[in-house]
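All remarks here apply to the structure that follows.
Missing here is one protein chain; the remaining ones are kept as they sit in the complex.
Order of writing sets the chain letters: A and B. Residues in each chain are counted from 1.
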Amino acid sequence: MITLNHFLVLGAVLFVIGLFGALSKRNAVAILMSIEIMLNAVNVTLVAFASAILNHGGKALNGATVDSSRLTGQIFAVFIITVAAAEASVALAMIIAIYRRRNTIDVGEINLMRW
Amino acid sequence: MQWLLPVIVFAPAIAGVALLLFPQRPAKLIAAGATLAVFLLSLWLYFGLLNGSATTFGDVLHPQWAVDEPWINIALGTFHFRVDYALGADGLSMPMIVLNALLTFLAVVGSWHIDRRIKFYLALILILETGVMGVFAAFDLFLFILFWEVELIPMFLLIGIWGGARREYAAWKFLIYTLVGSSFTLAGIFLIYVQTGGQSATYQHYASVASQLTGSLPLFGGSVSLPLVLFLLLFAGFAVKIPMWPVHTWLPDAHTEAPTAVSVLLAGVLLKMGAYGLIRICLGFVPQGVQEIAPLLGIVAAINVLWGAGASMVQHDMKKMIAYASVSHMGYVLLGVAGAAASVGGASLLDFRQAALTGATLQMFTHGAITGMLFFCVGVLYDKAHTREIDIFGGIATRMPREITLYSIACFASLGLPALAGFVAEYLVFTGTYALLPAQTVFAVFGVVLTAGYLLWMLRRSFFGPLNLKWRGLTDATLREAFPLAALAVVILFVGIYPQPLVDLITPAMQQTLHTVVQALAVH
Partner (left out) sequence: MTPVDLVWLVPALPLAAMLIIFFGTRMVEIAVQPRPAAVPAPTDHGGHGGHGPADAATTPDTEAGHDATDQTAHTTHGAAAAGGGHGEHGGHTPFWPMLSSIIGVSALLLSFALSLLILWQFLDVNGDVFHTKNLIATGKDIHLYNWFTIGSLNYSIDFRVDTLTVVMLLVVTGVSTLVHLYSIGYMAGDPGYSRFYIELALFTVAMLILVLGANFLVLFIGWELVGLSSYLLVGFWFYHNPPPPGSEVPYPPPAQLKAFVTTRLGDFGFLIGILILFTATGTFNFIELNTKTQAMDKGLLTLAMILVFCGAVGKSAQFPLHVWLPDAMAGPTPVSALIHAATMVAAGVYLVARLFPIYEGVAGPQALAVVGYTGAFTALFAATIALTQNDIKGVLAYSTISQLGYMFAGLAVADTNTVGMYHLFTHAFFKALLFLGSGSVIHAIGAQDMRKMGGLARFMPWTAGTILVATLAISGIPPFSGFWSKDPIITTALEKGNYIIYGLTLFTAFLTAFYMFRLFILTFGGQGSFLGLWGGHDQYRGDAHPRESPRVMTFPLVVLALATILIGLAGFAGFNQGFAWFLNHGVNVDFPVAPALDANTFIGVGAGVLGILLAIAVYGYGLRLNVALASSAVTRPIYRLLYRRYFLDELYLWLIRVVVLGLSNLCALFDAYVIDGIVNGSARAVRGLGNITRRSETGILQNYGAAIFGGAMIILILVFVATGAIGR
C-alpha cells in the first residue's frame, strides 16, 4: 500500500535533487530545469496532502473537520504549473538575451552584481 | 481665516510641483509670483492677527487662527499613537514665518541669473519653503519632526546639484550631520510622548504639563534625571542645526558650496529652526532639563561666539567667513536661552530673563535678515568676479559704489552697530543675561570686538586701498541684483531704529514660556 508517507518522501527526494541541481549546475538552462523539478516536488506533496484529506473521511490529519470536497491542494498544483510555465518562458528569454550579449550561459561568469 | 496658515504652508509646495508641469520660460516669473504671494499672505496674517481679535499673536497655549484636526490615531492596547494636523502661529513663530517668506522671495529674485535646470531648482526652493514653514507652523511634535525632515531633501539636492566644486561632500556632510542629530531628537520626541501620558502630541499638551515633568529614568543600573535626558535627546538635533560648537563644522562647508540663494536660506531661516526648536521645545516643554545644564550651555554659547569669531578672522573665502560669523552670532541666541533658564535668582530676575529670551528671539530674526544680506552681497560679487577670495580683490569699492554701500551696511549691522537691527538683539541679550550668567556674558561681549575686527578687515582687504588692476573691468551691482539687498537693508534699518512693534509681538509668547520656566524652577 502506498501511503501518504511514500508521496512525501518522493516529494522530499525530488526537492533535494532539484535543490542540488540548482545550486551546483553551472549551465543556466540546467538550473532552470532543476527549479522546475523543485516546483514539481512541491506539486507532488500538495496533491498528496489533498488526496490524503479526502481519503481520511473529510477529517484533517489532526482530526479537525474540513470540507471534504475542497480541492485546495490540486488547485495550488495547477496554479504552480501555470506559474512555472510562465516563469520558464521568461527565464529562457532572459537566458537567450544574456547569451546574445555575453556568449555564455555559465552562471559562474555572470556576476554583474558582484560588490 | 483658518485657511490662511495652511495655505501659507502648503501653497509653495503646490506651486513648486505645478512649476514642473509648465514650460521653462515663465518658470522664474511663476516662482517669484508664488513666493511674493506667500509673503503677502504672511504679512496679511501678521497684520490680520494684530487688527483682528487680538493685539498680540498670543502664546503657545493661545495661538491665533490655529488649525487642529486629528490625523493619525491608532490605539494599540493601552498605547495610543496620535498625531494631530495642528498648525498655529504665536509670537515666537510668526516673525520666523514672515522672515522665511521674505527671504524665499528674495532668494528667487536673487537666483534670476541661474539657468541650469532652473525649473527643478525653483521647485526645490519652493518645496524647501514649505518644509521650513511647516517647522515653524506645526503645533504637534510629530508634525514638527516630519516637516523638519522634509526640509532636508530639497536642501540636500540644492547643494548637491547647484553647488560649487566640493558640492557632493558638502551636501552629504550636511545631510548626515543633520540626520544623526535629528534621530536623537526623534527618540526624544517618542520619549517625551510616552512620559507625558501618550495621549496627545500637541504643543498645548506639552506646555501645560511641562512644569510637572520631573523624575528620573533608570539607565545602566543607575538613574538619570528625566528632564535632562529629554533635553539632551531633543537638543541633539537642534544643536546641529543652530549650529552649536562643536557640531558646527557642516555649516562652513555647506555655505561655501551652496549657491547664493541657498546660502541665504540656509543661514537666514534653516539655522533658526534649531534655535526655534531650542526655545519652543527644549525650553518650553522641558524647562528643568535646560535649567540643569544652563551654566554649561552659557559657556558653550560663549565658546560659540568667540570660536566662530576667531575662525572667521583667518578665513580666506568670504562665504566661509560669513558662515563662521553665523556660528558666532547664533551663540548669542544660545546665550540668551541659557540666561533665561539659569536657575540663579529665581523669579526675582524675571524681567532680565525675559529680556534675555526676547533678545534671543529677536536675534533669530535679525541674524536671518543680516546674514541673508551678507550672503547676497557676496553672491553679487561672486557672479561678477567668479571668486570669493578675500585677498584677491583690492580697492574694488571704487568700481562698485552701490555694492560697497550695501555691503558695509550689512557688515555694520552684523557687528552690532546701533540703529541697525543686530544691535537691538545683542544689546537685549547682554542686558538680560548679565544678571544671570555674568562670566559667560562678559566673554560673549568680547565677541563684539572680534566681529568688528574680522568684518572690517575683510572690507579693508577686498574693497579699500588702491584698485587692483585685475578688477578694473568689474561692474557695479545692477538694480535687479541690488533689490534684495536694499529690501533687507530697509528691514534692518527699521528694526534697528524702531524695534517696538517686533518686540511687543514676541513678548507674550516669551512670557508664557518663562512662566513655565519659573514654575519649573519652583518645583525644582
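By our rule, a contact is a pair of C-beta atoms (placed from the backbone, for glycine too) under 8 Å apart; a residue touches a chain by one contact, two chains touch by 3 or more.
The model shown is predicted, which means the values in this text are computed figures rather than measured ones.
Trainee: Looking at the full complex, which residue from B:Phe81, B:Phe120, B:Phe190 or B:Phe446 touches the chain that isn't shown here?
Mentor: If we include the chain that is not displayed, B:Phe446 is the one touching it.
Trainee: Which of these, B:Phe120, B:Phe464 or B:Phe483, touches the one chain of the complex that we don't see?
Mentor: Of all options in B:Phe120, B:Phe464 or B:Phe483, contact with the hidden chain holds for B:Phe464.
Trainee: Check each of B:Leu36, B:Ile114 or B:Leu417 against the chain that is not shown and name the one that touches it.
Mentor: B:Leu417
Trainee: Among the options B:Ser93, B:Gln315 or B:Ser414, which residue touches the chain absent from this view?
Mentor: Checking each option in B:Ser93, B:Gln315 or B:Ser414, the one touching the absent chain turns out to be B:Gln315.
Trainee: Which positions on chain B touch the chain that was left off?
Mentor: For chain B, the residues touching the absent chain are 173, 176-177, 246, 248-250, 252, 307, 310-315, 350-352, 354-355, 358, 395, 397-401, 404, 412, 417-419, 423-424, 427-428, 430-431, 434-435, 438, 441-442, 445-446, 448-450, 452-453, 456-457, 460, 463-467, 469, 472-473, 476, 498-500, 503-504, 507.
Trainee: Residue-wise, where is chain A in contact with the chain that is not depicted?
Mentor: Output for chain A: 19, 22-24, 31, 107-108, 110-115.
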